[in-house]
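Here the complex is missing one protein chain, while the rest keep their positions.
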Amino acid sequence: MTAAIAVGVLTAGGVFLILRPGLIRITMGFVLLGHAANILLLASGGLNRRQAPLVGTGNPDRMADPLPQAFVLTALVITFGITVYLLGLARAQQRESDPEQGSCGAPTERGR
Amino acid sequence: MTAQHLLGHALAALGTGLVALAALGLLRLPDAYNRINAVSKAAALGVSLVLLAVLFLMPTPTTATVLLLGTALQLLTSPFGAYAAGRAAYRSGSPLTAATHRDDLRDHE
Amino acid sequence: MTVIDILLGTLTAAMAVAVWQMATGPTDADRVVALDLGFVVFVAAIALLAVRLHTPAVLILVLVATLVGFLATVAVAHLLERRS
Amino acid sequence: MSRRLSTRLRRAAVRCLRAPGFLGHFSRLFLLANVTVAREIITPGSTLAPAIVELRLRSRTPLEIAILAHLITLTPGTLVLEVRTRTTPPALFVHGMHAADPDLFLTRLGDLENRLLAVMRPHGGYRP
Amino acid sequence: MTGTVLALPVAVPLLAAGALLAVGGRRTVHRLTAMAVHAGVLLLGVALVNATTDGTVFVQNIGSWPPGIAIVLAADTLSALMLSVSALLALLATAFAAATADDGSPLFTPLALVLSAGVYGAFLTTDLFNLFVFVEVMLVPSYALLTQAGGTRRGSAARIYVTTSLLASTLLLAGVALVYGVTGTVSLAELAGAAQHSRAAALACSVVLLALATKAAVVPLHGWLPRTYPAAPPAVVVLFSGLLTKVAVYATMRVYALVFNGTGLRWVFMAAALLTMAAGVLGAVGEQAMKSILCFHMVSQIGYILLGIALFTPAGLAAAIFFQVQYVLVKAALLTCAGAVETTHRTDRLDRLGNLARQDPLLAAAFMAAALSLAGLPPLSGFVAKLGLIRAAASTTDYLALATAIAVSFFTLVSMIKIWEGAFWGEPTARAASTARPVPPPPRERTSERMALALPAVVLAAPSLLLGIQAQPLLTASAAAADGLINTSAYVRAVGR
Partner (left out) sequence: MSAHGGVLVAALAAMGALAMLTPLLERFLGRNAGYALGAGFVAVAVLLGSVAPRALAGGDVSVSWPWMPSLGVSFTLRLDGLASLFCLLVLGVGALIMAYCPRYLPAHVRHRSFYAMLTLFGGTMLGLVLAGDLVLLFVFWEGTTVLSFFLISTTGTAAARPAVRALLVTGLGGLALLGAVVLLAVAAGTTDIAAVLAAREQVADSAVAPAAAALLILAAFTKSAQVPFHFWLPGAMVAVTPVSAYLHAATMVKAGIYLLLRFSALYAGQPGWSLTLTGVGLVTAVLGAAQALREHDLKALLAYSTVSQLGLLVAAIGVGTTVALAAAILHTFAHALFKATLFMLIGILDKEAGSRDIRELSGLMRVMPVTATLTGLAGLSLAGVPPLIGFVSKESLFQGFTSTHILPGANWVAGALAVTASALTFAYGMRIFYGAFAGPTLQRQLYEPAWAFLAPAAAAAAASLVLGPAVTVLNPLMRRAVLDTEPWAKPPYFSFWHGLSVELLMSAITIACGMALFVARNRVDSALQQLPHLGGTVLFDRGYRATLRFGAMLGRPDRSDSVAAFLARPVAGVVVLGLASGLLIGRTPSVAGPHPPLGDWGVLALLAATVGSLVAMRSTPAAVALLGTVGLVVTVWFVIAGGPDVALTLLLVEVLTAVVAAFVLRGLPTRFARSRRRSAAAAAALAVSAGLVATAGTLALTGRRDVSPVGEFFLRAAEPQTGGRNVVNTILVDFRGLDTLGEASVLAAAALGLLLLLPGTRRDSPPGGLPAAPYGQVLGPAYHMLVPVIVLLSLYLLLRGHNEPGGGFIGALVAGTTVALGHLAGGRRLLRPLGGALLAAGLLLASTVGLSPMALGKPFLTPVKVPLPGGARLSSSLLFDLGVYLLVLGLMTTAMDRLGAEEGERR
């Protein structure tokens, strides 16, 4: 129940953000959607068993399904790579749209 | 409940109390500088106390290592955030509360 | 309900305050402070959760968080400063 | 044993002897400051008297300055807002929550610096 | 041959990418390495096609773990066919990139190699989550390749491409999660028939299919493709055209065949197929530049393949598979022509081009052959493909599908002739002075360069004629592949526990 609501909240927030203008907000939306997918993945293994799947630390019958966790780790890292790339894209396009800043090379003196 | 547990819980409560106090400070203090002043430090002590509490509640060598290292790191790193936040607040023009009676930094500019 | 549960509830409230401050400001500097507090609350909460869940393995998060957590605050503060 | 080595050893020993004292002093300061700030938050009304003061430093090396700034910032109620190393002398701009008397406030900070330098400069001498 | 070789198409490109990154510089080394890798995969693919037409399924349990635990790679005829045609395309795209100098960056070849590793892996894997991973391995380099060069227009195309793909990937991941939530497995073999037994499994897989439909640019989820592909450098479009959406279509076939046993959702597939065919071709007709027209066509052609899936008869599937294989080559040939034109004349806009048939007869011939094949004119491969599909539709009395397929062929012809008339035949209608760029640089005059640019187009167009006249071998292979989709038991037995 709580997982489902969490997925819903994150999905709604993520969708709202990816439908806004501006690549940064869209990127943030995708981060939220990534969280939603990851919580969904964990939920897909069932949330009744919640012990960390570390052999020797407890009863295997109470341990969480480890496979979705492996999936989440994989997905998480992929999402991270793409997020960084999206931010790079935002940086590249910002440089493009602002030739003054992008190419003349004078260090900005703001804040001094 | 052993004395060790009791002590652990007491420390945990104290630490949590400090953290909560910091949160309260966030609401009560008048400007960003005072908030920074209150929050990061109180929280640093609070966290250190909580970590110490955990050591009492789950005493193993690994826990001890992790927690002592963690406490040290907490004390080492929390001022960085505070300094950066304070400097940024000033440079970004975050207003000082009216009660601020002296500002050498402005005179210096 | 144990003492730890109550303390975790307190931390939840503290985090809510941090979120509130992040949302309302009023200045971006106040928001940075709130983020800093958020990290602190997080570390404390993880430490208490480790006790609550009887999972010492979780404590590695505390170590990592104390080691690198300040980076987020510093980076956001830096962002604020550059854009003033 | 060369003279140089013996000097270094002596200084290290001095450091080791003075450090616990400094740590104790700072811990007391730290805890008291925590109490002060906690009281400020809990009690209704305000006793705040904030000020930003320029603290001219005796410290010279980056390490000395960094540690001092770090300790000041770690202490509740005081916060370093700006570090000036290119000026002579170097200066810290410190925000204090309870600095109704700025001179007293500066004196206390100066005291902390002196104690710190006493640990870090075992020869005790001033550097120009 | 044993299943052990199945990991090579994934591992070797990655190894080569790492090696090329390590040695740096030397373009020739990069080109030759990539070509050798793709040629190797091509040979392997053809050998696999030969060895699987009798129904054999080659499998490899990665890491030697038991089936059900291990990720299993498997090759049946369908996988082998897709592997072969992708490798061929990657090989020729590499050559074309050399000709257009799109591979100028020392990172181009490593990225293209990682991309192809993802494509090859997606064709071989039998595990839904692993499919998601390989799709990402394919997509992330594609982001880099699409966005490598600047330009405002390209910038917004890059944003749209990356974000749409990312959304589809997230949806795919959610779908995989739901499948695991319902069934407790992500192995396709264990999922076989699941949708028939459980509505929940069917719904979970529908999410996967929806994500794949977005990636395959099925109408109405297609808009991103015609909007973004034309912004990519010529060689990159060629590479994309044959690989990216095809992976999604392949996966759709596989999932629908295994999990749904080809039943249920028929009208959804049919409606999507017809809409995609029609909207794609009409959109193509309305475009004004070579690459834009061709890219919109990709949408339409996806519709044809979907039609075969919707029919889900041996004839329909075989036709769809034949269609897909030949189409990869035809479309690549067309895009290669467009790319050659763009490289030579610095534009692919029809109103700024003209008279290319005189200047470049070889290129014009290659274009025309491929264009007519795309329109389904005999004796080219596109004709055989459409004949098969139309015949399959007629056999199941899907006359609306038959009529749509024929009508779409007509509009395909219209759009191809629009290019012919606009670029190859008449005169430019817009004056160079009115273009955004101040003065277009003089076209490349060196014959050898032109030959190098036209050659890949010719090499890609030639099989179209060959596959039209001598269609039976590929038809046989397609039939075997279709049989593997209809009778999934051999696949399930080979892959499963």
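We just call them A, B, C, D and E in the order they show up, numbering each chain from 1.
As a convention for this text, a residue touches a chain if its C-beta (ideal position, glycine included) is under 8 Å from a C-beta of that chain, and two chains touch if they have at least 3 such contacts.
Predicted model only: the values in this text are computed from it and were never measured.
Q: Kindly name the visible chains that come into contact with the excluded chain.
A: A, B, C, D, E
Q: Just name the one of E:A117, E:A194 or E:V341 that touches the chain not displayed here.
A: In the full complex, the listed residue that touches the missing chain is E:A117.
Q: Which residue numbers on chain B touch the omitted chain?
A: 73, 76-77, 79-80, 83-84
Q: Determine and list the chain D residues touching the chain excluded from the picture.
A: Residues of chain D in touch with the missing chain: 62-63, 65-67, 69-70, 73, 80, 83, 85.
Q: Counting contacts across the full complex, list the positions on chain C that touch the omitted chain.
A: Interface residues of chain C facing the absent chain: 5, 8-9, 12, 15-16, 18-20, 22-23, 25, 28, 31-32, 34-35, 38-39, 42, 45-46, 49, 53, 55, 57-58, 60-61, 63-65, 67-69, 71-72, 74-76, 78-83.
Throughout what follows, only the chains that are shown with their structure count from here on.
Q: What chains, if any, are shared contacts of chain B and chain D?
A: Joint contacts: the list comes back empty.
Q: Taking each chain's centre as the average of its Cα atoms, which is closest to the average over all protein Cα atoms shown?
A: So the chain sitting closest to the middle is A.
Q: Distance from the CA centroid of chain C to that of chain E, rounded to the nearest Å?
A: One centre to the other, that is 47 Å.
Q: Can you compute the centre-to-centre distance for chain D and chain E, using the mean CA position of each chain? Integer Å is fine.
A: One centre to the other, that is 68 Å.
Q: How far is the middle of chain B from the middle of chain C, if each middle is the mean of its Cα atoms, in Å?
A: That gives a centre separation of 10 Å.
Q: Which positions in chain A are in touch with at least two other chains?
A: In chain A, the residues touching two or more other chains are 111.
Q: Check each residue of chain D and list the ones that touch at least two other chains.
A: Not one residue in chain D touches at least two other chains.
Q: With touch defined as at the start, can you tell me which chain A residues reach chain E in the complex?
A: Chain A reaches chain E through residues 18, 23, 26, 30, 33-34, 36-37, 40-41, 43-45, 67-68, 71, 74-75, 78, 81-82, 85-86, 89, 92-93, 96-97.
Q: Sort out for me which residues of chain E touch chain A in the complex.
A: On the chain E side, the touching residues are 129, 132-133, 136, 140, 143-144, 147, 150-152, 155, 158-159, 162-163, 166-167, 170, 173-174, 176-178, 180-181.
Q: Which of the residues in chain A come into contact with chain C in the complex?
A: For chain A paired with chain C, touching residues are 50-52, 54, 57-58, 108, 110-111.
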